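All protein chains but one are shown at their positions in the complex.
And then subunit A:
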Amino acid sequence: MTLNNSQARLFSFVQRIETLLEERKGINEGISDIKTEAKSAGFDNKVIMQMIRERAMSQAEREEWQSLCELYRATLGMLDGTPMSDNARRHMSRDEKDDREAGVDDMFDPTPEPEPAASPAEARGQGAEAFRSGKRVTENPFPAGDPARASWDEGWCSEAGSDGMDIPPEWRRSPKKAEKGDEA
């Protein structure tokens, strides 16, 4: 069988899509099965799907979503007596000009996160520790441009004895066989 290049590529595209469609069908069936199971165990699938949607949001997105819902409910008189959450209150006043006395604490102010200030030596140590505990070199906690970020990276690399782009051990030859045949 000889296919020319563009035929072969076309076949490749068509077959790859077909395989994925087949998989999708399987996955959809799997989801339906789980829903049936959940229903017979007494759960409400509508609520389950809503939870899945909410879990897909980041914490900030979820808070924003929930506070907007509350705000809409409040406007429509649907709060039914429950108090509004702090988030929703904050949301209400977010864009208003702040007319509070300066320096007076407000119960609605989020407490500011303390800056994780780290000296170069500390950051280096943290980087080395991160390597030992199996973290990836790109999991650097310090922001771009912070000198601590560079120190953390250096610490990670010197502990690993590499440039951070070494092939990780789990993608190498298994250790027991390494000595047998590591021809490059």
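We take it that a contact is a pair of C-beta atoms (placed from the backbone, for glycine too) under 8 Å apart; a residue touches a chain by one contact, two chains touch by 3 or more; residues count from 1.
In the analysis below, contacts and distances are computed from a predicted model.
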Among "Isoquinoline 1-oxidoreductase subunit beta", "Branched-chain amino acid ABC transporter permease", "AAA+ ATPase domain-containing protein" or "Secreted protein", the omitted chain is listed in UniProt as "AAA+ ATPase domain-containing protein"
Which subunit A residues touch the hidden chain? 5-6, 8-9, 11-12, 15-16, 19-20, 22-23, 26, 68, 71-72, 74-75, 91-96, 99-100, 106, 108, 136-138, 140, 142-145, 149-150, 153-154, 163-165, 167-168, 171-174, 177, 181, 183-184
